[in-house]
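Apart from one protein chain that is not included, each protein chain of the complex appears where it belongs.
Right, chain A next:
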Amino acid sequence: MITLAALAVLLPFAGAFAGMLGGRRLPQPWVACVPVAVSTVLTAIVAFAVWRSPGERAGTLTLIQTGALPIRVGLQVDGLSGLVGVMVCCVALAVQVYSVAYMADDRRYASYAAFVSLFTSAMLLVVFAGDLLLLYVGWEVMGICSYFLIGHHWEDRANSRAAVKAFLVTRLGDVGFLFGIFVLGVAAKSFTISDVLARAAGMPDTTLTAAALLLLCGVVGKSAQFPLHTWLPDAMAGPTPISALIHAATMVAAGIYFVARVYPVFWLVPAALTVLGLIAVVSMVGSALAALAQDDLKRVLAYSTISQLAVMAAGLAVGARSAAVFHLVTHAAFKALLFLAAGCVIHATATNMLARYGGLRRTMPITFWTMSIGFAALVGVPPFSGWFSKDAVIAAAQHGALHHGDYVGKVQAGWFPQTAAPVAPPPTTDSGAPVWTFHADPGVHLPGGVAWTIYLGLLLTVALTAAYSARAWLMTFFGEARGDARVHEAPGDPQAQEMPGEPQAQEVPGGARAHEAPKLMTWPLMVLAVPAAILGFFGLGAPELRPELVPSLLGIVLVAAGFGVVWLVWNRDPAQDPVRMLGPVRPVFAKAFYLDELYGFVIVRPVVALARGVAVADRTGIDAAVVGTARAARRLGGTLRIPQNGNAQTYLTVLLGGVVVITALVVIFK
C-alpha cells in the first residue's frame, strides 16, 4: 500500500523530469497526462483499501541522521490522506487533459506541463508525508511550482511581479511554519507525524500554543487567509488551468488539509482555534465583499476561493473537522470546474473582463451548463454538493454559538454515543469511520463571542456568495452579447492579461462569434460537473454531515435573498454592472480594502529603503573603515619616515644632541 502511494508520488515527478529534459523529442501531452492518470488509479486503490479496512499505515524508506532528530523519509496513509490524494489526482488529471488543448499553441507547453506534474507530485507528497519535514519539502516545492506557473507568460512584467509576490508572501508564512515544525518536533522528540500527535497531549501548554500559532502562519500564507491573502488574486495572472489546479483546488487547500492532519494539536489549543476562527471570519466576509466588486472574472473566483477556504477554516475552528474536509473536497470539485469553465469563456472571448461578456449561454451551451452547476454548488443551492458541505459547517457553528462554544454536544448527538466521554487526548488515527471521523475532546470551548462571530460571519458569507455569483453568472451568460468583445484585444492591451495560445482562427471572419471550446476542454468540464453536482450526497453517510433543518432553511433563505437582490438590480438594466448600486464603497471593495497599498507602504518600501541604506553603509561605513586603516597606516608611515630622510646633517645633529642629553643625565644622577 505504501509502495502504491510512493509510486503515485514519484510517477508525476519522473514525468516532470522527463518532460523538462525531453523537449520536443517526446510526445509531451502523453508525458504529462499518463503519469498523473496512473497516479489517479493508484491513489484510488489506496483510498479504496483504506476505506475497506480503516486505520493508519506507514512505511519508512530510510532515516536521515542530522545530529539531532532524524528525518524519516516515509509515507503514511489513512482515510484523510487517501481521500485528499484521490481528489488531488483527479483534479490534476482533468487539468492536464484540459491543458493539452488550452496550451496547444504555447511554445513552452513542455515546461508548463512539467511544472504541473512536479506540482502534482509535491502536493501528493504533502498529502502522504509521514514526517513533518518531508511534508515541508513538498509544501515549498508546491510554492516554487506555483511561482513558475504564475509567471508562465513572463514576457509581461505584471505576471512576473505576481509570481514573485505569491512566492514571497507564502514564504513569509512558511518561515513561521518551519519554526512551528521545530517546536512540535523538538517537544515530541520526533518529526514523525504520528509520534507528534501521540505525544501532543503531554506537551506543556506554552509549547503547544507556540507551535499551533506558528503553524498557523504557514497555513494562513498557503491557504491565502487574511492577512497573507493578497497574493492569490494577483496569482490569477497565471494560465487559467493553473488557477483551477493550484489556486483553487489543491495548493491553497493544503493549509486546511494540514490543520486537519495535525488536528489533535490544534484541538488542544483553544487560543489557536480562536485565532483561526477570527481570521476565517475576516477572510470570508472581506473577500466575499471584494469579490462583489471585481471586474475580472478570474479575480471574482479568486476572492471567492479565499472566502470558501475561510469557510473551511471556520469549520476547523468550531471543531467540525469532517465538515471542513468535506467542504475542501466539494470545493475542489466545483471551484476547479468554475475555473476551467472560466478558461473556456476566456479562450472564446480573449478577455477576462466581465463587462465584455454577455449572452454567452447561446453560443457556449456546454460551458454555460457546467458553469451553472459550479455556481450552484458554490452558492449552496440544494442539492448541489456545496449546499451539503457548507451546511455541515454552518450547523456546527450554529451549535457552538448556541451552546457557548461547546461543540461536543453536536458530536455526541451525532457520531459518538451521548454518554459522557472521558477527558482524554484525542485519538491520533482515524479508527472509527472510514473517512469521516471526528475527534472531540469534551470540555474545550471557544469564547462565546467568537462562536457567535463565526456563525454570523458564515451566514453573511452565504448571502454575499449568492450575490457575487449571481452577478458573475448573469453578466457572463445572460443579457445582450456585447459587440466588439469577441474580437481579440489589440496586442499590448493591459486588460488582456492572458492570451491563451489558441488564436481564433476557426472563427467565421467578420462574424466575430464566440464558439464552444474544443472537446479536450469541454470533456474535463463535464467530468468535473458530475462530482460538483452530486458529491454532497456522500456526506449523508456520516451523521454529523447530514443537513440539519434550521441551518439549511436559513441558508436557502439567505441564498435567495442574495441572488434576488442582484437579479432585481441587474434586471432593471442588463447592460449595466449590478455592482453600481454599491456607490462610493465600490472602489473600496474593488481594491480589496487597499490592503495591497498598505503593505506596499508599510513593508515593501521600508525594506527597499533599508536595503539601499545597507548598500550605502557598507561602502561608506564598514568598507571606508577598512580602507581608512590602510590610509592611516600609510600616513603613519609617512610621519615616521621624516626622521629617516637621508640628510646626514640632521642625523649628526640628533646624534650630538643625544650624546649631550645622556651626558647631562649621567652627570645629574651620578
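Methods note: contacts are C-beta pairs under 8 Å (C-beta built on N, C-alpha and C of every residue); 3 or more make two chains touch, one makes a residue touch a chain; residues count from 1.
What we mean here is this: contacts and distances are computed from a predicted model.
Undergrad: Which of the following names does UniProt give to the chain that is not shown: "Permease", "NADH-quinone oxidoreductase subunit M", "Lipopolysaccharide export system ATP-binding protein LptB" or "dihydrouracil dehydrogenase (NAD(+))"?
TA: "NADH-quinone oxidoreductase subunit M"
Undergrad: Among A:Met1, A:Leu172 or A:Val588, which residue is in touch with the absent chain?
TA: Candidates A:Met1, A:Leu172 or A:Val588; residue touching the omitted chain: A:Leu172.
Undergrad: So which of A:Val614, A:Leu636 or A:Ile662 would be touching the chain we can't see?
TA: A:Val614
Undergrad: Touch as defined at the start, partner being the missing chain; which of A:Leu549, A:Val626 or A:Ile668 qualifies?
TA: Answering carefully, the residue with contact to the hidden chain is A:Val626.
Undergrad: Even though one chain is hidden, which residues of chain A still touch it in the full complex?
TA: Contacting residues on chain A, toward the hidden partner: 62, 64-69, 71, 133, 136-137, 139-141, 144, 147, 151, 154-157, 159-161, 163-164, 167-168, 171-172, 175-176, 178-179, 182-183, 186, 607-608, 610-612, 614-615, 618, 622-623, 626-627, 630.
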